[in-house]
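One structure, pasted below without further comment.
Of the protein chains in this complex, one is absent; all others appear in place.
Up next is subunit A:
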């Protein structure tokens, strides 16, 4: 299969990026060093191209009601400019994908889904809104999505003279989105600026027409010079999101994973009249036998996805690592793992089978890393 390129591919090549295939897209995995890019997001700011992610619009008079039926959360409560993290479930309440829903207007919603699930999410949404006065449009190919993440992310955006948000970014709350204008060579291009992210830091995600994506990227790079803004690839994004304890589709989330197993019951509103997956959840109110936990381990060897989690007394396998890395920020190995519920309590001692070596680990609360909020 030939990898797809984002509209910024050439810019990444010129910047010296290494590429990796991700869900059929050739994406920058790193520009300089995974660790340097990771630390930049924790200390200054990082710039990511996320154009592989799916941008799906649900529009129409009954768009809000349609989303209440199609997704796990109650989206109809969103005011203009508000966002919500949600799930799209199958009939057995398994997770088809996790996504962020932005209310652009009461009849216009932007849904950001994972690249690999784009076609399925579009197809499911299209089928589910059929009974409503609403329609689904896949804008992925027309959209460049970039993220600026880190403690000085807002300063970087404010320093870009081309960027004119309709709401002052210092007044834009977390999980809020504002319309904006990108003014380059006296041409105004509309875009959306959201205060959301996947790194555990303050940060912004910007959505602009693909023809103006390169100019936006270059403007952000120029604005970031005084702030040590680093270009960041998917390797840094993965360690950042793991430290932030955020689930990743394909690792923590699968079509067989129930929301409560991934500790996402809070984003399922069982009080809603009806939604896809509700019937199964009502019929199966008892807790599942497994649940996601955070683990910290000794030494410097990281357990990776798929490694067994072992009861140190019986040596029985009691779970499986879903994501793991040596935390660049914390300096010790961290992992998320799906374990039997008997092993979910904080401070439970477990072993991680790291290629045959038993590494002591302990259950901890998620996230592993929480930024200091001033």
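Just so it is clear, contacts are C-beta pairs under 8 Å (C-beta built on N, C-alpha and C of every residue); 3 or more make two chains touch, one makes a residue touch a chain; residues count from 1.
One rule holds for everything that comes next: contacts and distances are computed from a predicted model.
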The chain dropped from view, which UniProt name applies: "Glutathione-dependent formaldehyde dehydrogenase", "Glycine cleavage system H protein", "Protein-arginine kinase" or "Iron ABC transporter permease"? "Glycine cleavage system H protein"
Answer key for A:35, A:59 or A:267 versus the chain not shown reads A:35
Would you mind spotting which of A:5, A:183, A:304 or A:371 touches the chain that isn't drawn? A:304
Contacting the left-out chain in the complete assembly, out of A:72, A:239, A:257 or A:348: A:239
Residue positions on subunit A contacting the omitted chain are 18, 29-30, 33-36, 38, 235, 238-239, 300-302, 304, 325-326, 328, 355
